[in-house]
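All remarks here apply to the structure that follows.
Complex shown without one protein chain; remaining protein chains in place.
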Amino acid sequence: MNRFFSDNAAAACPAVIEAIAAANRLDSAYDGDQWSARLNAAFGQVFEREVEALWVTTGTAANSIGLAMMCPPTGAILCHRDAHIENDEAGAPAMYNGGAKLMLLDGPGAKVSPAVAEGACARIRPDVHQIQPAALSITNATEYGLTYSAEETAALGDFAKARGLGFHLDGARFANAVVSTGASPADLTWRAGVDVLSFGFVKNGGMNAEALIFFDTALADKAKVLRKRSGHLLSKGRYLAAQLLAMLDGNVWLDNARSANAAAQVLAEAAGTRLVHPVEANELFVRMTPAEAAAVRAQGFDFYDWAPGEVRLVTSWDQDMDAVAKLAVAIGAL
Amino acid sequence: MNRFFSDNAAAACPAVIEAIAAANRLDSAYDGDQWSARLNAAFGQVFEREVEALWVTTGTAANSIGLAMMCPPTGAILCHRDAHIENDEAGAPAMYNGGAKLMLLDGPGAKVSPAVAEGACARIRPDVHQIQPAALSITNATEYGLTYSAEETAALGDFAKARGLGFHLDGARFANAVVSTGASPADLTWRAGVDVLSFGFVKNGGMNAEALIFFDTALADKAKVLRKRSGHLLSKGRYLAAQLLAMLDGNVWLDNARSANAAAQVLAEAAGTRLVHPVEANELFVRMTPAEAAAVRAQGFDFYDWAPGEVRLVTSWDQDMDAVAKLAVAIGAL
Amino acid sequence: MNRFFSDNAAAACPAVIEAIAAANRLDSAYDGDQWSARLNAAFGQVFEREVEALWVTTGTAANSIGLAMMCPPTGAILCHRDAHIENDEAGAPAMYNGGAKLMLLDGPGAKVSPAVAEGACARIRPDVHQIQPAALSITNATEYGLTYSAEETAALGDFAKARGLGFHLDGARFANAVVSTGASPADLTWRAGVDVLSFGFVKNGGMNAEALIFFDTALADKAKVLRKRSGHLLSKGRYLAAQLLAMLDGNVWLDNARSANAAAQVLAEAAGTRLVHPVEANELFVRMTPAEAAAVRAQGFDFYDWAPGEVRLVTSWDQDMDAVAKLAVAIGAL
Partner (left out) sequence: MNRFFSDNAAAACPAVIEAIAAANRLDSAYDGDQWSARLNAAFGQVFEREVEALWVTTGTAANSIGLAMMCPPTGAILCHRDAHIENDEAGAPAMYNGGAKLMLLDGPGAKVSPAVAEGACARIRPDVHQIQPAALSITNATEYGLTYSAEETAALGDFAKARGLGFHLDGARFANAVVSTGASPADLTWRAGVDVLSFGFVKNGGMNAEALIFFDTALADKAKVLRKRSGHLLSKGRYLAAQLLAMLDGNVWLDNARSANAAAQVLAEAAGTRLVHPVEANELFVRMTPAEAAAVRAQGFDFYDWAPGEVRLVTSWDQDMDAVAKLAVAIGAL
């Protein structure tokens, strides 16, 4: 059975397993070890500037800690109605910042536009009775597999700055977005006004380490306190730091994303007009009747039913390209 | 340099590394995998009854999630003044349950007695102006390396039941307590009235997996929601579950604790009357002048200064017994 | 200048002022006084059953305390997108229950229907990743001056019970709804499945006392704790209790609402097809161009601009009916 359920289902890549074994020795606890000490420099190279980089174990933690640095309990976070922070994190952002509200925006493909965001802000009276926007959060690649270009991100950054909002990027699939857009990590983030990035590694071949990147480095000290307070400061942080370093080293993170995106493109071509959204990363949303889906599954593939008449396929860094080719044939034959 | 700083500094044991490698394959995300599915049964064997067992990555998360199941925002958790939840978790319990108070108790060696706990409760007026106790939390082995016997635990359990309090056991070094007391895991927990156990593995040779055990299994469903909401539901939970299973298998957890405790006993004998507390687990608090401490360090050992004229030594599962012997000589020679 | 801004702008009615003066004597503090002691019985008569009645000073406090009894931090409260708890309480419900989410529903006139509410629930996956609905909150009369009949309320009550949701009624203008629908207080609340009612008095001629009514009386003890914890247990509660008793006595509350509703009806007839919503209580939303609004204002009346081309008029218990008649003429003449 070939599974296209989720990139969370995939194994960790060899570089990660090796790095963990290599880090398996006595060192200082928490983030006092030699691997953790190298994170700022390693991510600084990726982003062509000084950054503060913290390991955490989940994207939910990264998002919630990052957003809590920018939004008080009395504020609101602007995000898309289909954002992961709204739909799939059980209210974690509100737990971390003391009850802040998510102010939901519409837009095709889970993408936010400056005009829609501005419209939402304009409807808020600037008084104590209404919750005032404090931050903007977008996801790149989005929950529907679309990407924001550097220019689109910068336009949102301009909006955020004009409104005095913090700007957070949920990059659970940031690697896929970098590969897909061809833009530099810097252009997709701080040069476009992003203050905080949740930089995903787990869906891209990591085991259990994500990175929380502060371009506004003044926020990092408080973030470290909240990481501890939320129970996310692991005793043996070296095993997380080592994973991140291993995936940055030699650009494993880009190679992995390239593989996943390529597999998705093979399937996208086969799906053609069945696609609900353009395929710009490693997720496909494909129109299929229940009978069609059953026919494909009967050939040894599995995936989620997403909505009536629609399935979701996610490709991973280690997708068997032969299986992908066969699935493409199966889809094309519908 | 031989380091006796902390059992958090030690490496993960071979069984853990092997288990992680063996689990490195595609499976369902979150806790839907085959390893996570086996946790309840595996811990059920250890405790001789049905339990609900959840993996988390830190003791702070285990403690905070467990306590939040027993104490509302308006309640208080009774604990020792030197408890880890009071001193070393940055207020995590209050973050998780919405602001509950820790009501601090005194007692030698960080141990709580029913009489002291009852005295604290008796001072609270049962009205809306005062925070009412809702839970009792103890640590076994304690922060000063002492243990509670099964009988002592049961006496506290009786107190908790009489007062209608939930009973939580912080078992960051539960393995060391089991080995030291010779009592069964069941006798040290649910048979003594414990509702929730934070069962530590990381200090005992694990990498980044702890277990949160519910004997009151009705609490587990809400705990799973809070685990997610707090960002502690890892995408690839299989790597945590596999660690726990590997350490339970063949009683690695007991062997590791036995090693650490044995090393501590060697040092305890050497320290003799210098000991501040009896040594019942793997921690030693030893009176040394700064000059004496310097003399020991000069022979290649390192450890924390704990208080003026007092140092702390912690032994680990993988302590080099030759080094321990040499350190014992060094201490004995002071 | 005759002002139709808000029923919050009106004075307190004579019965309230007299009651406060009469209560101005030494008595027990907090809610231990003789007036507070009579609240349950007095409201029990209104609702034809046993209730627990707590005074608070604001509708925001009543709503937030009431909702916190029904929705955990990890849950969601279903309400209309235009509900006061969403738009005008600065996130108070989330502060009181530890960060719960408001799940927003659409519907004309700020009214919620069972079908829309059920649709929202049906879109939620019953897993730990998504916030699960825990309570339904409606406002009667609504923020746009419409009312729910007893039958409409009961249909929502049936939905709530079927989904296992608590049912809260924001009755900031409950008196206006009772007068308008002709239904009994019981039929508009507990007989229709309502568990908790925020029973407004301030907009209806009170000074600073609102009532929080628990039909599910088991919730009241915890509510009293939260009232204290949120700083809403006044030291001299007698002055609040006395207000409530005075307005219940002789049905002042109904008389006051009848006056306000009658004034609104006079204006509604004059406004005719300019009305944006049916006028069923004491609020009118009237289409007027800026020039028209200026013309009316020039005749000595004032009111809020609500939206482009739309103004809001609110009538109070003490509205000068001559002024109302003149305003009706002014509107009719547009």
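Lettered A, B and C in written order, each chain numbered from 1.
One rule holds in what follows: a residue touches a chain if its C-beta (ideal position, glycine included) is under 8 Å from a C-beta of that chain, and two chains touch if they have at least 3 such contacts.
Since we're looking at a predicted model, the values are computed, not measured.
Participant: For the chain omitted from this view, which of the shown chains does it touch?
Facilitator: When the entire complex is considered, the left-out chain reaches A, B, C.
Participant: Which of these touches the unseen chain: A:Ser36, A:Thr74, A:Asn204 or A:Gln319?
Facilitator: A:Thr74
Participant: Could you tell which one of A:Arg227, A:His277 or A:Arg312 touches the chain left off the display?
Facilitator: Within the whole complex, the residue contacting the unshown chain is A:Arg227.
Participant: For the chain that got dropped from the picture, name the residues of chain B it touches.
Facilitator: 73-74, 87-91, 94-95, 98-102, 104, 128-131
Participant: For chain C, which residues touch the unseen chain?
Facilitator: Touch set of chain C with respect to the missing chain: 3, 5-6, 8-12, 17, 20-21, 24-30, 56-62, 64, 89-92, 95-96, 202-203, 207-208, 225, 228-236, 239-240.
Participant: Taking the full complex into account, what residues of chain A touch the chain not shown?
Facilitator: The list for chain A reads 73-74, 98, 128-129, 222, 224-229, 233.
The rule is simple: only the chains that are shown with their structure count from here on.
Participant: Nearest 5 degrees is plenty: how much rotation brings the CA atoms of chain A onto those of chain B?
Facilitator: 180
Participant: Centroid of chain A to centroid of chain C, CA atoms only: how many Å?
Facilitator: From the centre of chain A to the centre of chain C is 42 Å.
Participant: Between chain A and chain B, what's the gap in Å when you average each chain's C-alpha atoms?
Facilitator: So the centre of chain A lies 34 Å away from the centre of chain B.
Participant: Averaged over CA atoms, how far is the centre of chain B from the centre of chain C? Could you give it in whole Å?
Facilitator: That pair's centroid distance is 50 Å.
Participant: In chain B, what residues contact two or more other chains?
Facilitator: 225, 228-229, 233
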